[in-house]
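The structure appears right after this line, and notes come after that.
Missing here is one protein chain; the remaining ones are kept as they sit in the complex.
For reference, chains read A and B in written order, and residue numbers begin at 1 within each chain.
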Amino acid sequence: MADQVLNVENLSIDIPLSGDILHAVDGISISVNKGETLCIVGESGCGKSLTSLAIMDLLPQKAVRTVDKLELNGSSILNYSDRQMSDVRGSKIGMIFQEPMTSLNPSFTVENQMVETLARHRNIRGKEAKKLAVQMLEKVGITPAKQRLKQYPHQLSGGLRQRVMIAMTLLCEPELIIADEPTTALDVTIQAQILELLTRLQADFNTGLILITHDLGVVAKSADRVAVMYAGQIVEEGSVYEIFDNPSHPYTRGLLSCIPVPGKIKRGEHLGSIPGMVPSLIGEFTECRFAGRWGDTLGKEEENIAHLTPIEGVDYAFLVHGTTDHVVRFCCNSCLKKSKSKISKGVN
Amino acid sequence: MAEVMIDAKNIVKDFKISKGLFRGKETLRAVDGVSLQVLRGEILAIVGESGCGKTTLAKILLGLLQQDSGTVELCGSKIEQIPRLELAKMVQPIFQDPYSSLNPRKSIGSIITLPMRVQGEKNSDVWMKKALQTMDLVGLPARMFDQYPNQLSGGQRQRVAIARALINSPKIVICDEPTSALDVSVQSQILNLLNDLREELNLTYVIISHNLAVVEHMATQVAVMYFGEKVEEAETDQLFSNPQHSYTKTLLNSILSPDPRQRNKKN
Partner (left out) sequence: MTNSPQITSTSPISGVKSRVLRHKGMMIGSTIVVLVVLIAILAPLIAPHDPYHQDLLNRLKPPVWDSRGTWEHIFGTDHLGRDYLSRLIYGSRISLLIGIGAALISGIIGTFLGVMAGYFGGRVDMVVTFLITVRLSMPVVLVALAVVAIVGGSLQVVIGVLGLLLWDRFAVVMRSSTLQIRSMDYVTAARAVGCSTTRILMTEVMPNVVNNLIVIATLEIAHAIILEAALSFLGLGVQPPLPSWGLMVSEGKDMMLFEPWLITIPGVALFALVLSVNLLGDGMRDVTAPENRN
C-alpha cells in the first residue's frame, strides 16, 4: 500500500516490575495512511502513551518491546540503531506532547529552537532558516510572527506554546505526527482551535496523524479512524462514524454512556457508568479483562446486541456485520458470551 | 422561602505580584466585584477558564482567604465572625487533584476521621463507626480504612476526599473541578455519587468547572467568570439555550460533542 505511512503489527510491551512482569501492551496492530487521522482512545493505564513511545523507540530502558512489523512508509525501522532512530525522530516522525510548558526549552527563544531544528534535520541555516520559521509560525496562526520569534516560552500562553510546538514539528515536514493528548492541558476555548489547526495542517501537508486522547469529544471532532484501547488491547476499531453509530464492544458502549451530553439525560439522573476498575496487568492473565465491569447499561436491550461475523484465523475478533473494517475484539470466551452478540457464520 | 446559604456581595481580591528585583510590585485583580447568592439545595456552577479567578473565589467562600472588600455571609452570619470550628462544620471543600488532596503519610481512616478529631471527639469508637458509615455511603470498602493513599486509584482517592468532606455533615460543599483529573468512566461514577449524596444529605453545592457538559448535567444555576468578573448568571437551561454574553457564547461553542457529524457545526 503506497499510501500507508505507518504499519505496526503485533506490538507487545512488557515491563519488569519488582520480580514480576507488567504486560502493558498485548499484541496490538495499527496502521495509518497519508492524510489520515487515527485516534487512539482509552483511559489511564490502557497503554496508549506507551504505544506511541514504542513506535518512536523511546520506551524506558527496562521496557521490552516485541513487534512483528514496524514499517514507516514501507521500510522497516524495527532494527534501527539509536543513531538511525534519532534521525527518524523529528524529521520523519514528529511528536507533540501534552505539556507545552515542559516540551519547549525555557532557556532559548522560539527562534533559537526552531532554527536549531532546521539545522539538525534539514541542514538549513541562517537567513533561510529564519524565513522558514516565520512562514511556519504564520501557518499555525501566530501573528505577528517576527515578534514571537524573539520571545521565550514563559512569555507565551499555553495555546501559543502548543502552536509553536506544532510549528516546530512541521518544520521538518514529517510523514507521521504523533500527538499525545495535545489539548488536555489547554483551556476549552483553545482546544477546538488547536484541533482544527491540526486537521487543516495535516490536510495541507498530507501527513499521517496519530492522535492519542481520553476525550471522546476530541475523537468525534478530529478522527477519521478510531482504535479503542482497554487494558493493553485494542478492543474495537473502525471509522469514526461506525464507532459512534454502532459501538459493539461493551467497553466502547460503556464509555459512550458515561459522557454527559447536554440535553441527553435529565438533570439529577444517573450518567451511565462502568463499575469496577481496570484490572492489574501484572503477571499472567487468566481472567476476563472486563470481569465485573458490565454494569447494567450494557447488553440488556435488544438494540444493544451487536451482529458480528468472525474473522478467520484470529481468535475472538469479529467484523461488525455489514462493514469491511469495523473490528471488535473480545479478550476471552466469557466476554464474548456475556456480550450476547449474534455471531453469524460468514466469510473472511 | 428557601434558606440563603451563601450571600456574597461585591467580592474584590487583589494579589501583589513582584515584577522583578527592583521593579516593585504590580497588583493583579483576581476577583473583581463578584456577587453570588446560593439557596439551600441548589447547585451553583461557576465556569470559566484558567485565570478567571474561580479558585480564588472558592477559597474566599471557604473562609481560607480573606477578601479585600465586599461581604460574605454563610447561613446568615458574616464569614469573618464565624469561629474556625463552626465554619468547618458549615462548609467543606473537595479538590481537583486526588493525588495532592490526601496526605501520603496518613492512613485512609486517619484522613477521614480528622474532621471529627479536630472538632474534639475523643472517643475512638465514635470516629470508627462514623467513618465506616461514611465510607459505605461513598462506596469505599471497609478494608480500606487501614490502607494508604498510594494503594488507591484516582477515583477511590476522590471518594476518600468526599468522605472527609462529608463526615461532619456540612451544609455547603464547594467542589473545585472535582472530576477533571479523573478518567471518563470514573468521572461518571463520582458525579452520580455527588448527585445521590446531595439528595440524601440535603447538601448545597458550588461546583467549579471548565467542563460545560458536566455543568449542564449537574448544576441548577450557572455563573460565568471571565478575568475576575462575573459576566453572566442564569438558570442552567436558560444559559444553555439563550446565552447573552459573548464569552458565554464562545464557551458554549467550544463544547466538543461526542458526535462526529457535528464536527463542523457552529452554534
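The rule we apply is simple: a contact is a pair of C-beta atoms (placed from the backbone, for glycine too) under 8 Å apart; a residue touches a chain by one contact, two chains touch by 3 or more.
These figures come from a predicted structure and were not determined experimentally.
> For a quick check of understanding: of B:8, B:60, B:79 or B:182, which residue touches the chain that isn't displayed?
B:182
> Which of these touches the unseen chain: B:2, B:28, B:85 or B:201?
Once the missing chain is taken into account, the touching residue is B:85.
> Would you mind spotting which of B:10, B:100, B:169 or B:202 touches the chain that isn't drawn?
Looking across B:10, B:100, B:169 or B:202, the contact with the absent chain belongs to B:100.
> Considering the whole complex rather than only what is displayed, give the residues of chain B touching the chain that is not shown.
Listed in rising order, the touching residues are 59, 62-64, 84-85, 87-89, 91-93, 95-106, 111, 114-115, 118-119, 147-148, 150-154, 161, 164, 181-183, 186.
In this text, only the chains that are shown with their structure count from here on.
> Roughly how many whole angstrom separate the Cα centroids of chain A and chain B?
Each chain reduced to its C-alpha mean, chain A and chain B end up 32 Å apart.
> Would you mind writing out the residues of chain B in touch with chain A in their complex?
Counting only chain B, the residues touching chain A are 49-50, 153-155, 183-189, 191-192, 195, 199, 210-214, 216-218, 220, 236, 240, 250-251, 253-263.
> Contact residues on chain A for chain B in the complex?
Per the stated touch rule, the residues are 43-44, 158, 187-189, 191-192, 195, 214-223, 240-241, 244, 254-256, 258-263, 265, 267-268, 270-275, 277.
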